[in-house]
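One protein chain is absent from this view; the other protein chains keep their places.
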Amino acid sequence: MVIRVKLFAAMREFTGSDSLDIALPPGATVAQLRRQLATQWPQTQALLMRSAIAVNHDFANNDQVLQATDEVAVIPPVSGG
Amino acid sequence: MVIRVKLFAAMREFTGSDSLDIALPPGATVAQLRRQLATQWPQTQALLMRSAIAVNHDFANNDQVLQATDEVAVIPPVSGG
Amino acid sequence: MFRLIREPIDYFTLTEAVRSPRCGAVVLFLGTVRELTGQQVTVFLDYEAYAPMAEKKLAEIEAEVRRRWPIGDMALVHRLGRLAVGEVSVAVAVSCPHRHEAFAAGQFAIDTLKELVPIWKKEIAPDGHGEWVHQSVSTCAPRSPAEEQR
Partner (left out) sequence: MFRLIREPIDYFTLTEAVRSPRCGAVVLFLGTVRELTGQQVTVFLDYEAYAPMAEKKLAEIEAEVRRRWPIGDMALVHRLGRLAVGEVSVAVAVSCPHRHEAFAAGQFAIDTLKELVPIWKKEIAPDGHGEWVHQSVSTCAPRSPAEEQR
């Protein structure tokens, strides 16, 4: 399956894109998505380590299983306010 | 000496006056003023027990010695805000 | 800045006045006249102050707040006279570099004002009957200064 991952702030600037399409095996978890992102986009690795992954607008644990229809985003440490 | 004592809120309404002149011996303390007030104006007694005495715009202890020139007031429990 | 006034409190102007480019946080507290105090229905509150002492205590509170927290600027304003339900009786505005300081400073200022400043309110019920509030009914209220000195 292909997961479209939304990117924001420095994560977007590191890749030059506001989303990335990441190919993953069916039943892949958030942890696998993280590894795949870090492999394909090494420049995001340090920030990715400090970022959360959101699935359908909620923070997701690393063992959460992804569906092809999920809305997925990388959430760097937030700095609103 | 005669101390003019300012009264506010229910204390003023109990006496019908915004100040009382209380005769005290020279060197009298706040405690003596309290006793004299309670004796002369028994209707103020219950509220006086729960009130502070201010001398020159500060809360005074019962053993503070009064001067004829002091500005003295009875401060019922405050309810501003 | 501290003040006793008889006109409505313009808290927008107060808040603008305490803002500062060095301060990332502003906290404003408004005390407003409630319809209900315990079981009692209130239609008006009459506020009275021992003005020179109240102003001295407000100045002391401002000095203490500035001593304890890195205040950009602050305003303490209490209204006197007759207030209808919903009107603002007191406003405290503070600015600080960071938000936790601003909250702590604002809360200390209003708590201390309610404890130490000689201002009294009389609750006027719908039947016109008035009663001075000399015993706080709020479960949150601190002891009165009179109780502390006994």
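A, B and C label the chains in the order they appear, each numbered from 1.
Definition applied: a contact is a pair of C-beta atoms (placed from the backbone, for glycine too) under 8 Å apart; a residue touches a chain by one contact, two chains touch by 3 or more.
Since this is a predicted model, take the numbers as computed values, not measurements.
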Write out, one label after another, the shown chains that touch the chain missing from the document. A, C
Thinking of the whole complex, not just what is shown, which of C:4, C:54, C:110 or C:124 touches the missing chain? C:110
Given the full complex, what residues of subunit A touch the hidden partner chain? 6, 8-10, 13, 47, 50-52, 54, 57-59, 61-62, 71, 73, 75-81
Which positions on subunit C touch the chain that was left off? 11-12, 15, 19-36, 85-86, 97-103, 106-107, 110-111, 138-140
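Please note the rule applied: only the chains that are shown with their structure count from here on.
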Any idea how many Å lie between the Cα centroids of subunit A and subunit C? 49
Inter-centroid spacing, subunit B versus subunit A (mean Cα positions, whole Å): 72
Round to the nearest whole Å and give the separation of the Cα centres of subunit B and subunit C. 25
Residues in subunit A with touches to at least two other chains are numbered none
Any chance you could list the residues of subunit C touching two or more other chains? none
